[in-house]
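Missing here: one protein chain of the complex. Every other protein chain is in place.
And then chain A:
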Amino acid sequence: MNITKTLDAKGLACPMPIVKTKKAMDTINSGEVLEVLLTDKGALNDIPAWAKSGGHTVLEQKTEEDVLYFYIQKG
């Protein structure tokens, strides 16, 4: 997987992770992949729901030492 950009949103509380993710998404091109690092557990449901509503694809999600990683391909 080619990661175009990484967003570190660790420590941020809702709604900031999604606000920042959306802004970062606006800076990459369709088909490119954004990596997002988060600690807000609410994002586990919200990121996929947001991605779906915006036509993006969550390629992978993992959790390592309380940090959530999302890999989102721009639609």
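Odds and ends about this structure:
The rule is simple: a residue touches a chain if its C-beta (ideal position, glycine included) is under 8 Å from a C-beta of that chain, and two chains touch if they have at least 3 such contacts; residues count from 1.
Rule of thumb we're sticking to: contacts and distances are computed from a predicted model.
Within the choices "MBL fold metallo-hydrolase", "Carbohydrate ABC transporter permease", "Carbon monoxide dehydrogenase" or "Paraquat-inducible membrane protein A", the name that UniProt assigns to the complex's undisplayed chain is "MBL fold metallo-hydrolase". Contact between chain A and the absent chain runs through residues 13-16, 18-19, 22, 41-42, 45-46, 49-50, 53.
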